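Dropping a structure here in structure tokens format, bear with me for questions.
Not every chain of the complex is shown here; the ones you see sit where they belong.
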Amino acid sequence: MKFGLMINEGPYTHQASDSAYQFALAALAKGHEIERVFFYHDGVNNATKLTEPPQDDRHIVNRWSKLGADHGIDLVVCVAAALRRGIREENLAKGFRISGLGQLVESGMQADRLLVFGD
Amino acid sequence: MTDFEDYGDIPAKRFMFVNRKAPYGTVYALEGLEVVLISAAFDQDVCIAFMDDGVFQLVKGQETQTVGMKNFSPTFRALEGYDIEKLYVERESLALRGLSEADLLVPVQVMDSAELGALMAEQDVVISF
Amino acid sequence: MLHIVNKSPYERNTLESCLRLARKGSKVLLIEDAVTAAVRGGDFAAKLGAAMELMEIYALVPDLAARGLKDRVLPGVRLVDYGGFVDLAAENKPVQSWL
């Protein structure tokens, strides 16, 4: 089955990005496909390459970059939400791309299920 | 508006956007509305539900000069021009907050929790803001 | 003591917790989404009315105006602008923001 995910909160502050990641791992392990993860609202803050968490903590940004690369997942950051929050090409982490809100609606149309993770 | 790809071969899906938050205290109402507007370009079957504090988004007479923020409530009046005409409001949420249909800035369909719950269950995609 | 609450009592337990702990003679200022608590005829208005017997309840007019609620305020709620907010913070101690 094809899942689309939407993440609406930034890393560390809310568990949303963690829950979505664990869901994605479990879905992939069961042979499902994650076709796209769409980052909206403060969720765009998952895409900054400047993040540097304490050494004994998980690296939420790099984790998404790696998962995206390993499984061909489209990691899309909403451009309007990103500009409001200081995420641009110059601080964008590997594997993410900036695009429009249409990509979210498209995910709703094309995925079998669109799951939202937020506050 | 951007040129989107041709989705002619995919049957339209039923999208419901659920608004549960008051405006201005957080950005969810404003950025939620931006999703609704974009969705209009995709010829899907779109409706919007307002419940809980989301009903405050539709209250008439919003004046935001003194908080220094943009008043986005007039955009709700523009939704008709985007062919988004299904606006549902939960009756219980209005009543609990001392509001009535006459206080709202656009025509809506007021329904009770059971009706709104039934409609929600019929959707393909539900996104809550 | 000044208590500041910024969340709607219909969404969160913040204002209820504040009123449970606030002592007689305290001041409570409603800002941001918490101004929804002061709407006349709303379910929370009765609780706010009861609290007013013991303490002074204030609401921030700019936040009421933004939400179209300026003319719907429960009688007895005292209205302040940002200047009044500053005065309340200066005149009372401590100040607790209920987050």
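All chains are identified by letter, namely A, B and C, in their written order; residue positions are counted from 1 within each chain.
Simple rule for what comes next: a contact is a pair of C-beta atoms (placed from the backbone, for glycine too) under 8 Å apart; a residue touches a chain by one contact, two chains touch by 3 or more.
Bear in mind the structure is a predicted one, so any value in this text is a computation, not a measurement.
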- Report, per chain label, the number of copies making up the whole complex in this file. A x2, B x2, C x2
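Just so it is clear, only the chains that are shown with their structure count from here on.
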- When the C-alpha atoms of chain B and chain C are each averaged to a single point, how far apart are the two points in Å? 28
- Please report how many Å separate the Cα centroid of chain A from that of chain C, as a whole number. 38
- Task: Provide the C-alpha centroid distance between chain A and chain B, rounded to the nearest whole angstrom.
- Result: 25
- Residue numbers of chain B (touch at least two other chains): none
- Task: Quick one: which bits of chain B touch chain C in the complex? Just the residue numbers, please.
- Result: 20-26, 52-53, 56, 59-67, 69, 71, 73, 96-99, 103
- Message: Quick check: in the complex, which residue numbers of chain B touch chain A?
- Response: 2, 4, 7, 10, 13, 15, 27-28, 31, 34-35, 38-39, 41-42, 44, 124-125, 127-128
- Query: Given the complex with chain B, which residues does chain A contribute to the contact?
  - Reply: 6, 40-41, 80-81, 84, 100-102, 104-106, 108-110, 114, 116, 118
